[in-house]
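With one protein chain held back, the other chains of the complex are shown just where they sit.
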Amino acid sequence: MKRIVVVLLTLLLSGLFSSTLFAADTFDLVIPLPLTGKTAKFGEMMKRSYEMAAEEINAKGGVKKKKIALSFEDSGAKPETARAIVEKLIDTKKQPIIVGEYTSACAKAVAAVAEERKTPYLVVASADDDITQKKYKYVFRQNPVNAHYSDSLIDFIAKVVKPKTMVILYESSAFGTSGAEAMAKDAEKAGIKVLLKEKYEAGSVDFKPLLSKVKATQADVIYMVSYVMDASLLMKQIKELRIDAKLFAGGAAGFAIPEFIDNAKEAAEYVITATLWTPQLKYPGAKEYADKYKAKYKDFPSYHGASAYSAIYVVKDALERAKSWTPDGIRDALKATNTMTAFGPVRFEDKEGYQNQNFTDTFVLQVIKGEHETIWPEKYANKKYIFPIPTWRERR
Amino acid sequence: MKKYLPLLIAGILALLPLIGLSSYWMHILILVIMWSVIGMAWNLLGGYCGQVSFGHAAFFGVGAYTAGILYNKTGMSAWWGLPASIVVVALFALLIGYICLRLKGPFFALGTLAMGVILRVTAENLTTITEGDLGIMIRERTWIDKTYYFYIILILAVASFFVVKKVIESKLGYYFVAIREDQDAAESLGINTTFYKTVALSLSAVITGLAGAFYTNYMGYIDPKIVFALHDISIVTIMVVMVGGVATFWGPFVGAIIMVFLAELIRSIPKLGAAHHTFFGILLILIIIYLPNGITGDNPKLKRLLRMGKTT
Partner (left out) sequence: MTAPQVEVLLQTILSGLLLGGLYALIGIGMTLIMGVMKIINLAHGELMMVGMYIAYVLFSTFHIDPYLSILVAAPALFLLGVFLQKFLINPVMKVDAIIPENQVILTVGIGMVLANIATIIFSSDYKTTPVDYATKAWYLSDIWKTSPIEISLSLPWTVSFCCALAITGGLWFFLGKTDMGKSIRATAQDKDAALLMGVNVEKMRVVTFGLGSALVGSAGCLFIPIYYLYPDLGGQFTLTAFVITILGGLGSTVGAIVGGLILGVFESLTSTYAGMGWAPVGRFVIFLAALIFVPQGIMSLFTRKRFGK
């Protein structure tokens, strides 16, 4: 027994030091993301997408004849670990650019390190507004900020639904809180009265007490900012309680992923959600990416995956234009980015108090016959929206 | 020799930054030392006094938030959080002690566990004071160079080491151990157990709170889910001590090395991906089965095991 332990330990340690040497004809990119813990699902999806992009680029000859060699490190969604990984990348591996992370807390830890060490950091899917509000020079963000997630959604609601009242439910996290606050502000601007704004602990089993309170308010719109499965539980229990609002709306995240429909099934029908990306978009490569992902992993990716996939192309683009492959060279190249990706156009702008922030259009999806269809803005729509929606009793 | 060992090790540690370690290794070292501080604090209460707390995240979080709120509300440097946290955490410790210390054994453990969760949710909900889930971010950390942080946490660690040592070697220490071994017997000998348990808890809490305030300054961002984490703070604290060695002076340090340094090594084994948790979990199981008192605690046994490994 003791021997086995000793042998195991030696194996572990020898494994550590053996594989650090790489041939020089590759560009090594180590990406920190959560592979364990509650957010591992998104880490996994992004990992697959990064890999797909790198494979495609390598198949076409790589970047300036160098192949991109990706590897991943698990941060477990812990800021200290994320920081440790990035310190190592910058210091020991001299990696000139950092890409990755998922949760906003980790992205903030990484952003602070990247800025201090003057190494560009491309944020891929962390939505907290203040990551790009800190006057950081080296932090770039590809996904829109949380405050803008629901721009199209509020537009749709104001133009089509014209509600008088609204209820906002959100999960207790940085993402949920800032999403709910942004919506409350937008709603007020549009003249919609927010009757109830309440948060819940992610992972709750029973929403019925909260929902029966919501039912009693008889609000026109129920807006929910939820991660993953809370979204489908909410809709299932709304169906059970037969809460007949004029519209059920979700704020991206949990409502925009395919699992939402798989799990909530008929309860998901007619629900609309904000999203940053959909497979039906006419961006170059969007459909190909989505189909390829589906063929390989059986399900469509959500915007997190698309953003990750495109991030590798953005990096490639920056590397090709960079005068030198040093942190500053790449930073300048990133700053001048003006490219089209499967995730949409990417340009890093300084406006509205944000720095190096990409602003893209957001979209509205509606679940129609068990599929997410793009319904808003109209120029992107591939199906006509369904409104008004039938009551639960009529549905059967 | 033995008398000077702590000074010697502190001296070696103090010289480490001079050999030009990369900032990655400095980060790991800082974390190791920070965790040994928390471990020493827990050890005082859990190891010596026998009150196993599952809620040290409560004190860590209160310390961290003292610094954070001070910075956020008054604009003072978050470093003032270190002295301020002593007062605030001590008050919290008295309150938590008043509620939980009447409980014994596993009930005390569960009571403190509940306190940790209650404080987390409270911090999430009191948005006017704590900013809730959005957390508190320090705009600019004081130094980029890690050496300063290293020396600050090292000073904190050395100070806690000597405080714990002094306390344990004084009369207080004997009372603590007496309470651990048999609370009723200690009581009947005229030891005011509630009083001494409160002393142990407050001291332990204050040291943990200092580490929390340091964390705010060092990481520059806190939110309730991070600093009041049940698993990542409270339980890791227990593991640091138990793996390292319960009721030993060096246990927390050894434990912190395992829990931070070894965990980091295992985590960064290439190609292992998410599976590193399995390795680490098995390692923990093996340690506790073969060395139930931790590595330092079962030192003689460990030596014997190793020798046997060589001869057979």
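Read from first to last, the chains carry the letters A and B; within each, the first residue is number 1.
Please note the rule applied: contacts are C-beta pairs under 8 Å (C-beta built on N, C-alpha and C of every residue); 3 or more make two chains touch, one makes a residue touch a chain.
Model, not experiment: these values are computed from the prediction.
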Which residue of A:A53, A:A245, A:A267 or A:A308 touches the chain not shown here: A:A267
Among the options A:T132, A:S172 or A:S226, the absent chain makes contact with A:S172
If the hidden chain were put back, which of A:G37, A:P96, A:P279 or A:G344 would touch it? A:G37
Missing-chain contacts on chain A, rising order, are 35-38, 40-41, 43-44, 172, 198-201, 203-210, 212-213, 215-216, 228-229, 232-233, 236-237, 239-242, 259, 262-263, 265-267
Residues of chain B (touch criterion as defined above) contacting the omitted chain: 46-47, 50, 52, 99, 102-103, 105-107, 109-111, 113-115, 117-118, 121-122, 124-125, 180, 230-231, 235, 238-239, 242-243, 246-247, 274-275, 277-278, 280-285, 287-289, 292-294, 297
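Quick note on the criterion: only the chains that are shown with their structure count from here on.
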Nearest whole angstrom, what separates the Cα centre of chain A from the Cα centre of chain B? 34
Spell out the residues on chain A that touch chain B in their complex, using ranges where they run on. 2-3, 5-6, 12-13, 15-16, 19, 35-36, 40, 71-74, 78-81, 83-85, 87-88, 90-92, 105, 108-109, 112, 116-117, 128, 130, 134, 172-174, 176-178, 201
For the complex, which residues does chain B have touching chain A? 22-24, 26-28, 31, 121, 124, 127, 132-135, 137, 139, 141, 144, 219-221, 223, 225-226, 232, 264-271, 273-274, 276-277, 279, 286, 305, 308-309, 312
